[in-house]
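Missing here: one protein chain of the complex. Every other protein chain is in place.
Note that the chains take the letters A, B, C and D in the order they are written out, and that residue 1 is the start of every chain.
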Amino acid sequence: MWRDALLIATKDLKIEFRSKVTLNLILPFAFVVLIIFAFALDTSPGTLQKVAPGLFWLAVLFSSIFSVDRAVAIESDDNAGDGLLVYGVDPGGIFLGKVISVFVQLFLLEIFLLLGVVVLYGPKIGGWLLMLASALFATIGLCAAGVTYSQLASGSRAKQTLLPLLLVPVVSPVLLAATKAWQDAFAAASSLEDPWLRLLIVFAVVYLALGAIFYSSILEG
Amino acid sequence: MWRDALLIATKDLKIEFRSKVTLNLILPFAFVVLIIFAFALDTSPGTLQKVAPGLFWLAVLFSSIFSVDRAVAIESDDNAGDGLLVYGVDPGGIFLGKVISVFVQLFLLEIFLLLGVVVLYGPKIGGWLLMLASALFATIGLCAAGVTYSQLASGSRAKQTLLPLLLVPVVSPVLLAATKAWQDAFAAASSLEDPWLRLLIVFAVVYLALGAIFYSSILEG
Amino acid sequence: MQTLVSFKNVIVLSGNFPILTGLDFEAGPGEIVLVQGRNGAGKTSFLRAVAGLLRITRGSASVLGVDLVANPADIRHRVGLLGHETFLYEDLTARENVDFVLKATRSDTAKASSSLSSVGLTGRLMDLRVSKMSAGQRKKVALAALLAREPELWLLDEPHAALDSWTRDFLDSALNSRVAGGATVILVSHESHHGSLVPTRVVEIGGGKVIGDVSGSALRQVDPQVTTQKRSGHVA
Amino acid sequence: MQTLVSFKNVIVLSGNFPILTGLDFEAGPGEIVLVQGRNGAGKTSFLRAVAGLLRITRGSASVLGVDLVANPADIRHRVGLLGHETFLYEDLTARENVDFVLKATRSDTAKASSSLSSVGLTGRLMDLRVSKMSAGQRKKVALAALLAREPELWLLDEPHAALDSWTRDFLDSALNSRVAGGATVILVSHESHHGSLVPTRVVEIGGGKVIGDVSGSALRQVDPQVTTQKRSGHVA
Partner (left out) sequence: MESRGYRWSRRAIGIVSLLLVAATVILGLWITPPDVVQGQLVRLIYVHPPVAWVAYLAYGVTSIGSILYLWKRTRNLKWDLLAAASAEVGVVFTGLTLITGSIWGRPAWGVWWTWDARLTTTALLFVLYLGYLALRRVPADSHQRAVRSSIAGLIAFIDVPIVHQSVVWWRTLHQGATVLNPSLSPKIHGEMAMTLLLGFISFTSVYAWMLMHRYQIAILEQKVLDAELDQLIEERRREPDSESRQARPTNDVGNFDQPSKV
C-alpha cells in the first residue's frame, strides 16, 4: 500500500508540476482575495487582523476544493482510473497517494499565503507552534475528506459534480476549528492544549481512517 | 451574430443545466464563505454589515472565474471548439453566447447569495435600484472580461491555466467599484447618479466591446 | 483539371515543431483521394490544414477557391471534417447534437431524424446522451450530422474506425453517391480494404510532406492491398 | 478443455440499462477469440467485464480461476486491456507513462525503452508528452506498456484502429508469438482483414449476449469477410 501510495503521489505531483494548474490558479487568486479585503476593510485597521485567520482558511478551503478535484480528475482523463484498477494498484494506496499529493500542494500554498497575510495585514502572531500544528492537522483533514468525497462525486461517471455540495458541509467544521485555533494562536495562546487543535486532530484521524476504509468500495462503485 | 449567440447560449445553458457543475460547485461554496465570516466576525455586529458587500462580490468573483472556465472548457472536450469553427459559427456570436450563458448563471447565483446575505447579516438596504443596476453592469463586465481571458488562457492548448493570474487583476477594478456601489446602496444612497455605477457601466461596455472585437483573433490565433 | 484543393510548399507549425514541412498537393472535383502514411506522418494535420483549422506559416494554399492563408475562416463551414475527435457534446443527446450542428451551419434541421436513422440510430438511441454511447455509436452521430449537412468537400480521418461492417458499407455507398453528385472526398485510412469506396488516387505522406502520389490507371497495379502485403513481407 | 474464461448467463447493468443480458462464454488457454458484433452490441462491455471492471449483477463468471462476482479486484492486474481509451496521462511523456504502468504492475521497468522502440517510438518520441502525439502514436504508447507487461490474458478492443500498416503487422506477429508462449487473446474488431493474426474462433455478440460462435475447422468456411457480406445483404 505504501509503495503504491508513493507511486501515485510522485506521478500526481509530477503532472501537477508540469501543468501547474493548481498553483497558477490558486495562488494569485488567494493573494487577490487578501489584497481586495485589505482594500475594502482598510478603514478599520483592527478588523483586518481579526479577519485574517478566517480569510486564510477560506482561501485554503477554496484551494482544497480545486486541487482535490484536480487530483481525481487526473484519473478521469482518458479513463486512467480504470487503468489503475487494471494494473492492480491498491485502492488504499491510491487514496493515500492522492492525499499526500494534495497535502504537499496545499501546504506549500499555505506557506506562501501566510507570508502574504503577515506582510499585508501585519498581525501579531503569538503561538507559532499552535499555528503550525493546527495547520498540519487541518490540512490533513481537508485533504482526506476532500479526496474521498471527490471520488464519491466523480466516480459515478455521471459527471454531475456534487463535490462541493457534499464536501463543504463535511469540512466546514474543520475550517471553523482551524479558524478558531489560529485566532487563539494570533492571540498568543501558544499552548498545544488548545481544544480546537484537539478537535482538528480528531477530524484528521477520522477522515483519514474513513477514507482509507471506504475508498476501495467507492472505486469499485 | 445574434442568431449564433443565441444558439450557443441555449446550448451552453442546456449543458450546464444537465451537468449542474457550476451551480453545485459554487453555490455551496459561496454560502460557506458567508457563514464562516458570520461566524468569524460575530463578535462585532457592525463589522458584518460593513463587510457584506465586499464579501458578496468576492464570492461572485470566485464564481465567475469558475463558470467562465467551464464555459470555455465545454468547447475543449472532444475538441468541440474546432467544431464550432468548422461549422462557421461567428466568433463574435460565440463570445456573446458564452457571455449570456455565464451571465444568466451568475445572476441567478447572485440572487441566491443576496438572500443569504440578507438572512445572515441582516444589513439595511436603502437603494434597491442602485443595487440592481450596479449588479447588472458589474456582472456583465465580469462575464465579458472573464470569457475573453478564459479563451486567451486556455485556447493555447497548453493547459497551464493562466486564467486567474490574468483575469483577477483585470476584473478587480470592477469588483472594487461594485463593492463601493453596494456600500452606497446599503447606505441608502438610492440615486442612480452614483459615480461607481457609471464606472461599472463604462467597464461593462469596454469589456464587451473589446471581447467582441478580439474574440475572433483569439480563436484564430 | 479544375483544382479544388491546392497546396504549394505548405509549412505548418505546432508550437515550434514543424508538422507539415513543405507539402504540395492538388485535387480536383469528384476525386476520392486516399491519404496514407505512417503514424505521425502528418495526415491528420494535413486534413485540418485543408479545413482551415491550422495556420499556414509559409507557402500558399487555396481550397474551393478560397485563399487559406488570407482568410481561413471563409472555408471552414464549406468542408465537412470527421476526425479522430467527433466534436460532440457529451451531455447532449444524439438528436440535440445533430440539431446543433445543423443550426450552426444554417442547414435544414428537418433532416436530423432521417439522417440519424439512416446510420442506424433509431428509437431510444436518438435521445440517449452521447456520454452513454459506445464508440461506434458516437462516430455514427458525427456521421449523421455530416450526412445531413452535405458539404462540398469531405475530409475524413479514418472514418471506418469503430464502425461495424454494416455501417462501413453504408458509409461507402453514401460517399459514392455524394461523389457522383459532384462532391470531393479526401480520406485518411490505414486499412487495406475499403469495400465499395474505390479511391481514384492514393497519396502517401511522410515526414510532413507528400512522398508518393499514384492516380488513375496506375492505381490498378499499385492498390493499397498489394503494397501492404509487400511491406509486411519485408518485416517478416 | 481447461477453461480460462467462463461466463454463465451474465447480466451487467449501466445505471438502469442492461448492457449484457445473459451472456454465456467460455475460452481456454492459447485461443485467439475474435469478437464481432454491431455497434452498441456490448463488445466493449464484455471485455471490460472480463477485466473485472464491471460489476456483474446476475449470473456467474470466472477468469483465470478467479471468481469475478466475489472478488473482481483479484483479476484485474493479471489481464492486459487495451480499449478505445488508452489509460494514458496526457502530461507525461511516452517513457514516463510506460514506466508508471510497469511500476504499478510491479513489472520489470528495464523493458520500457526496448518495448517503446519495438513499436517505433524512438528518439524524440520517447520523451514527447502524450498530449502532443498523433492518434496512432498514443495507441503505440499503450501498446508498448502492454507488451512490456506480458499479461496472461490479452483483451484488445479494436487494437488495429489508428495503427499504421507496419505496426499492425508488428502487433499481429507479437500477439502470435505471445500466444505460442501460452497467452490467450480476446480481440474485438470490425475489420475484415487481420493480417497474420488468425483467430481460432469467432464469437458474435448482439443485444448483450452471444449470438454466434464458430470455431476450429468450421472457421475456414465462415470467414468474417463472408459473414459481413451476408449481413449487409440482409439490410440493404
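One rule holds in what follows: a contact is a pair of C-beta atoms (placed from the backbone, for glycine too) under 8 Å apart; a residue touches a chain by one contact, two chains touch by 3 or more.
On a predicted model such as this, the values are computed, not experimentally measured, just so you know.
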Among D:Ser118, D:Asn176, D:Thr200 or D:Ser215, residue touching the chain not depicted: D:Ser118
Listed residues D:Phe7, D:Phe100 or D:Trp166, member touching the removed chain: D:Trp166
Touch list for chain C against the chain that is not drawn: 11, 13-19, 21-22, 37-38, 41, 55, 57, 204, 206-209, 211-212, 222, 227, 230-231, 234-235
Residues from chain B at the interface with the omitted partner, ascending: 145, 148-149, 152-153, 155-156, 158, 160, 162, 165-166, 169-170, 172-173, 195, 199, 206-207, 210, 214, 217-218, 220-221
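The rule we apply is simple: only the chains that are shown with their structure count from here on.
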Furthest chain, CA centroid comparison against chain D: B
Computed distance of Cα centres, chain C from chain A, in Å: 47
Approximate Å spacing (C-alpha centroids) for the pair chain B, chain C: 39
Interface hub residues of chain A, defined as touching at least two other chains: 19, 159
Junction residues of chain C, two or more chains touched: 90-91
In the complex, chain D residues that touch chain C: 14-15, 17, 37-41, 44, 84, 120, 125, 132-137, 139-140, 158, 160-170, 173, 190-193, 195-196, 228, 231-232, 235
Residue ranges of chain B in contact with chain A within the complex: 19-21, 24-26, 28-29, 31-33, 35-37, 39-41, 44, 47, 50-51, 53-54, 58, 62, 65, 159-165, 168-169, 172, 175-176, 179
Complex contacts: residues of chain D adjacent to chain A: 48, 51-53, 55, 72-73, 76-81, 83, 85-92, 96, 100-101, 103-106, 129
